[in-house]
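Missing here is one protein chain; the remaining ones are kept as they sit in the complex.
Now for chain A:
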Amino acid sequence: MAILVQFAIGLVFGLGLIVSGMANPAKVLNFLDVGGIPAGTWDASLAFVMAGAVAVTFVGFNRVLKRARPFFAARFYVPTRTDIDPRIVAGPAIFGIGWGMAGFCPGPALTALGFGSASAFIFVATMCAGMVLARFIAHLPSLTRYATPADPLET
């Protein structure tokens, strides 16, 4: 049952990506292209995606986190870190370069698989390789003092 519910929740996420236009890399790149503002090719839509998503999540999280526990789990796994370490800047900087090159971030890239394009498959394959590499390096004994704690989803 919990598995089926998580499939449905992923489906809602994917539908949101498609309806919002974020599943189209061209739209993402045109948002990131602030140099296109003078020419009128800048597409501000992504700001509205963020606004809609954050508004709903802000209100929803406040309500849900007042509950004693999640429906299918014993406790909430909400990140607690507040420190600004080098990784919280270096990681997003590296990710942002990749995002600007192809117009894909992880969610839309996975949803793009369902469009059946070969480009999405190539991107997702190397994205997964990058993810595995990052986790491998973070788990090296010599680096664990820089690495984040093993707490799940330490956003």
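The working rule: a residue touches a chain if its C-beta (ideal position, glycine included) is under 8 Å from a C-beta of that chain, and two chains touch if they have at least 3 such contacts; residues count from 1.
What we mean here is this: contacts and distances are computed from a predicted model.
Missing chain, UniProt name from the options "FAD-binding oxidoreductase", "Sulphur transport domain-containing protein", "Peptidase" or "Multisubunit sodium/proton antiporter, MrpC subunit": "Sulphur transport domain-containing protein".
Of the residues in chain A, those that touch the hidden partner chain are 2-27, 29-30, 32-36, 41, 43-46, 48-58, 60-61, 63-65, 67, 69-73, 75-79, 81-84, 87-107, 109-115, 117, 119-120, 122-135, 138-139, 148, 150, 152-155.
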